[in-house]
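Data block below; observations after.
All protein chains but one are shown in place.
To keep things simple, chains are lettered A, B and C as they appear, and every chain counts its residues starting from 1.
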């Protein structure tokens, strides 16, 4: 049932599964005091440069929420896109754990601009009003588009102007790096990002995300925050081993390159049909398209996917490290037949 | 480095690892809507009887904290042993997530009594005073002792008398079942327990715990609580597959039986030394013993373990599904040599 | 320094001050168990009809936040105007105390419509998405406009359609009642409102607000919520005595009538100047107007007021029970001179 529903419908990449099998011997200290974790953190530091602190957690909601907690006090606001995962897909986890107010701004192709964000930075110093403290962006965005380093830098400059921090939800950060053809460092640390939720699960891992903090002062209490946030894994080696595999031999890049290429290919095929309107730039591993409404159900029956916007008949077609050309062919053939029927 | 430090120093049992490998094919719906999860929940229902609702989460702190959240409002108290994991080893996760006050009572061999608990149930109906709502027990206890069904039933009767609930932290529930030689049902549902944190990680899993709720009304909002508690796994199949293996072919029992037997053997060996005082009944997979203080460090160098109580020179020796007689021999030989030196 | 800054710049109405002096004798049971409180709650029940439960708290932020807590679980959302006091003037008190997400919608003259609200009610039953539970309106609105009963009823019908509750922030509810020339009951209980924050401080009291709950089931745990919310006053009689005075001899009505009349008069005077644009219907005790920017500072020096919207040069002129025609004259004279200068 390979499909376009979500990159978390995929299983685990064989090289990561192999790493898990390899890590499974003997006793090891728990809670991150094992050799695999030490080695893996070093890999992150190579990728992102020092200083940087790295913490492993279970999932994306945990990574984002705990990252925001590291940056805020509970009278703060977090400014994000109206489509931000933290705002619309993580229940009230951010509000409950940080106490902060999430303030959303309109986005263009899923991206927010300094102008829109600046509108929400006001009444600083007024205790009656929640105080802006974080700008949070998703890279890839929820529309599978990519922020260019200069766009990130512009948001970072705005953040610094007002004493705010810049958080990146990198659930699909590898897809972004491949799309930009840049190192992770170039569009995070070097573009002024303060803290990154580094995604693993959507790029072929079984579970586990990493939080990368560039300013050590912000990491000071993070070990406590992670524990009280219920995100500290006892057998940490099994998260680390997966990340070690992902960051070795360019697996992260191979997986993301494939997923992005499949999305590109799918988009190219779809663009041949005048009845289909691709609504977003296809920067990463997702294609957003408006389909003739009566075709959606039969197409879902062929290769499942989710409707993103019911009113607009806009669907989201996600590709993954394990998407095959076969699915694309089946999807396009079915579409073709339906349109000609 | 096989050791007696903790049952979470162990790796993953080969049958569980095999199940993970087997589950790793194709796409599957995420967030628990997959066939493996459906099958595994049915296994739980077979074990515990119906009605019962089952939810998978990442870890023990998550399982306990979310279970308590299902039972309480934030002006409540949770009464537990002074040694309860929720009280001394989960940071302030329970307080932060539930808002409740944890009220601890003295324990005997890690177990709490109705008399001690009843002392903490007072001023019911007085808004100035946090209102007792949950009794929480650990099975095995943190001293690796076991509650007998009649002890649990007595606590349950007390709970019912005052309108409280009874929670069981079953991080080592399999070791308890083996120790009691009873079905899970006999000392949970049938003994008046309302909600169980069913442990997986300490009995050979890689990650994942289950929450078992007998009263469907208490489960009503649990899906929301789990999500906002950051404990909903996208690729749920990989938790379910592990539990499926654990609950199939009596793997849970084989693992726990072995661990308990190793602890028994270790205790038997130690009891031959008059210089060693075993401090707790060895009901499960742990041995607590007072050692001559000068021997602790050299023994830790041989087979690592943790000091439980520095003042009393009491150490904790945990056995696991993968403990081998070899470690016991090495430990006892070293002890013997040190005592004769 | 009588001014148009805010109705909380005013002091305490003499009849209320007199009531406080009268209440100040002998000992009385604390925490609301006194005779004055009993009498005053009966007055509320007369006004609002039965069943209804009444709780006194300290301030408006407390009243609103605790009211929302009575209606929600922490995976819920509260839908309100983008200008709602709970959203922009109460820091993160609602988020911190309830855990909920506040979702704002655009307003017209400070009022929200069922159409705008319905856009924010979606993905019900989806644990990933915060679940809509409350519609909150301010009566008067923050723009000092008034909701008509049919507007409230329309929002209430929408609420019922989706199983939501309707909360009214009545910080200026007396001004609204006078403006509508209706009983409180007619535009609250009878219009489908579930819970009211009944304002005292802005209508001549020293401190204290009331929460009026029509559905007794929603009041069940409120005494506990109030205590843990730090809003239970020990010497409750001093809140009750003020409300008793306010609700006796139509003081609430006399105060609000005067304040509304002063605003009307101020607006009438201002509308004679073509350079001044009144931006909102003057339903209650506030006037919103765009002034020539260079006049704002000198006018503030004469009779102080706040700028509401810096970009638009829109100012807010609030009248109170103690506003005198004298201030209006001074303000208008100064404006006239400045315009002719």
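Worth pointing out:
FYI, contacts are C-beta pairs under 8 Å (C-beta built on N, C-alpha and C of every residue); 3 or more make two chains touch, one makes a residue touch a chain.
Only a predicted model underlies this, so the values are computations on that prediction, with no experimental measurement involved.
The missing chain, though absent from the display, is touched by one residue of A:52, A:112, A:166 or A:228; that residue is A:228. When the whole complex is considered, the residue among C:147, C:184 or C:238 that touches the unshown chain is C:238. Contact with the omitted chain, checked across A:75, A:288 or A:308, is made by A:75.
Although one chain is not drawn, its touching partners on chain B can still be listed: residues 74-77, 88-92, 95-96, 99-102, 127-130. Taking the complete complex into account, residues 1-3, 5-6, 8-12, 17, 20-21, 23-30, 58-62, 65, 90-93, 96-97, 201, 206-207, 224, 227-235, 238, 320, 322 of chain C touch the chain not shown.
Think of the hidden chain as still there; on chain A it touches residues 31, 73-75, 99, 127-128, 131, 221, 223-228, 232.
Everything below uses one rule, namely that only the chains that are shown with their structure count from here on.
Hopping across touching chains, the smallest step count from chain B to chain C is 1.
A straight line joining the Cα centres of chain B and chain C is 51 Å long. With touch defined as above, residues shared between interfaces to two or more other chains in chain B number as follows: 224, 227-228, 232.
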